[in-house]
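Of the protein chains in this complex, all but one are displayed in their positions.
Our next item is subunit A:
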């Protein structure tokens, strides 16, 4: 066999592999979206779930998912940003930073169900937070922090050293250079990382089953005082999210339309995650364009 035919065969094999990956993905997405499509009504998206009768919605679960996501991001983003800045801009190569980096590496490969059980023992049981949004948000923070830190560190590392030297040579301090030169230049890529990780957090179930719980008590959407028990904002209430809802229906759902609700919920979940991904790309490109374009 000469080099040319070998090359042709190899190319064909790689095309076939890539093609089958795309096919599997398309099949999966198509199947989920098509089977869930009939359920996608405004009523389904906004009404509470029903445990024993047909016609339940996912309104509360959807709200819970977004609220948990927001809280988890509010907690994890500042920490990840600080850690990312420290690791990329200030840390020297020594045993301490090697330990930190290794720890982040290990944490980021931890199975989310382990994070969930850890959260259950620490927050729910030991710190007596119970099955609550707060326990869930903290577990999600543990789940999210390593990857977000690495993504922010990577965004900062992608800014060329020339930019740092430019700031220092003008008599700016290290901190001024980081906050006013490096961070703004890294915003598009940091934002992309945040939104992508938001997609991961949004679809997470295992870390939440034993932390934010599997029940979605009725909420009073007229009451926004976070200290009231039926307020949607109350962080101490249990809160089943969309992803947990799907898991729950499929393992023990007894409503007559369980499979339809599950299919509809899955479609919503997949659509939301896709939306996060497209939003990340679009916003990242747009911001980058804005920073570099001639028309301000």
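Basically, contacts are C-beta pairs under 8 Å (C-beta built on N, C-alpha and C of every residue); 3 or more make two chains touch, one makes a residue touch a chain; residues count from 1.
Definition applied: contacts and distances are computed from a predicted model.
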> Name the absent chain by its UniProt protein name; which of "Phosphate ABC transporter ATP-binding protein PstB", "Phosphonate-transporting ATPase", "Isoquinoline 1-oxidoreductase, alpha subunit" or "Cytochrome c oxidase subunit 2" is it?
Replying inline: "Phosphate ABC transporter ATP-binding protein PstB"
> Just one of A:74, A:106, A:229 or A:291 touches the chain that is missing; which is it?
Replying inline: A:291
>> With the missing chain put back, one of A:184, A:226 or A:256 would touch it. Which one?
In response: A:184
> Among A:1, A:162, A:218 or A:254, which residue is in contact with the omitted chain in the full complex?
Replying inline: A:162
> What subunit A residues would touch the chain not displayed?
Replying inline: 160, 162-163, 165-173, 176, 180-181, 184-185, 290-296
